[in-house]
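One chain of protein is taken out of this complex; the other chains stay put.
Moving on to chain A:
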């Protein structure tokens, strides 16, 4: 039975009608396109009256196929499909002919625009004739969220989800949660102490009964799909039993390896081999750094089990827990599987490691050329100098200090073109912290532009200049070299056109925020997309800022791009609200536009030849290998199968398949060829 198709041509005000003769398009459709039984035009099809027109005509005219010739399907396909559903039609018999983005906006004159529009409408009419009814796919939902990363982004997202009553699993790869925010001294633009506002949140998280915390753990693998992820977590051997340990501190006080550079103090301070990263760590229980611990070093050298080494067992001896000690040298990595419904990725950033890139700034040679995070530790009351600004080489209080902005940012010559966004503000903050502690000191700042766009931000940096007297020089530094115990900073002041030479005691590089070293590998593990700088990509930069390219995986914080604390917290809240929306239903409805590998009766079973090219091209990891077995259990052939939960309907597999065994629902060969064949090529 042939379909009765209605064609609705939209003027879009004058957006379409200025370059397309909409009346003629409607007329031609009715005259020449087989199956078209009704046509009309309307000023705004997407308006309420426009949708009502569509619904009414479907009923009145008994339509079973609709072509709306309007804007991009990205805009209103959903609107018109919903309207047709209300009129009792299967929504997948509605097709959109894009007369705006792909025609009226790009063509200059009416004759060309009209001619092309007629073709576009004919193509979609032909496709509509072949459309089949499709029904949404229903997937059950595991009402549990996973948050990867325990910095401020992860903590905020986890708390928001847990407070709404859902279970949260948090995985943090360091020994404590807290991330970079716990390292900061004060925060802009209010200069309140970072730890003072961070630690209550950490405690809140630890005490929340809905949150299960895995520290010193990493994500091993993520399988499954939206609502039904299977996540494998590697609990790295901590060598300390978290249930038994009380965090009494005896062990790290007796540890003889006291000169290990502390990662938390950005290598400006020392820690022991059994250690907690910082006093407010959560959990406040130590971990043994097996690389530096004397016992493990000895065991590795002699190739014996660590328990057999007798070199140093001071921490075990001193541990007061009885009868079983909390320290266990023989602990091994453990793999745990958790069932998860939705995932928040909050893996954070890494500060630029300047040693190799900036030879002109000493490339790591000068102790007194430090990074932004190192300065944070120097200024922090819990830092290696207890908050006194002392230079690392000799502990002298610097009288002249130079800050250089955009180190590793906005520097295409070094391969990093983006702006790290936070450095203008944190450098202004650093000059203030410095002046508050060294009253007679002088701070110079070299900058390219000052980008302090944010609430109270402009006022903040002006305070650094006007009240604290920091000297801002617009220009870059070409070189730093050592002269006696001073560092000579050679730069340009481009506003006066002069060369500047400053003999400084210490230099602070406003180092860029970079993606984590393993960001690329991690994104591939999760099948989410990332940009050229290895920051994870959101699907739409404006309208879907926290959604990753994989359904059910959301992004929060600096893993998605450089941002400051307020923005991170806001984004984490947004990601949490997306997770909550997902977890609020028992079943999820998904678009049925997914690929399917054919299955046929014996003896063919499937035309799939098992080459798995489709598996190689699938960006979402949605193709699985399936064994077709005989009754006795022997494998007859291995073919591809599409996981409907993971498939996003991109069609790459269908286009790649050599045996034409994959079909994309809503875009099968019959439909697409009908479209193409309807075009008369001149």
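Note that contacts are C-beta pairs under 8 Å (C-beta built on N, C-alpha and C of every residue); 3 or more make two chains touch, one makes a residue touch a chain; residues count from 1.
The working rule: contacts and distances are computed from a predicted model.
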item	value
Protein name as given in UniProt for the chain not displayed, "assimilatory sulfite reductase (ferredoxin)", "Putative iron sulfur protein", "Carbon-monoxide dehydrogenase small subunit" or "Amino acid/amide ABC transporter ATP-binding protein 2, HAAT family"	"Putative iron sulfur protein"
Residue among A:52, A:86, A:436 or A:482 touching the omitted chain	A:482
Chain not shown: contacting residue from A:61, A:360 or A:399	A:360
Chain A, residues in touch with the chain not shown (by the definition above)	358-360, 363, 479, 481-483
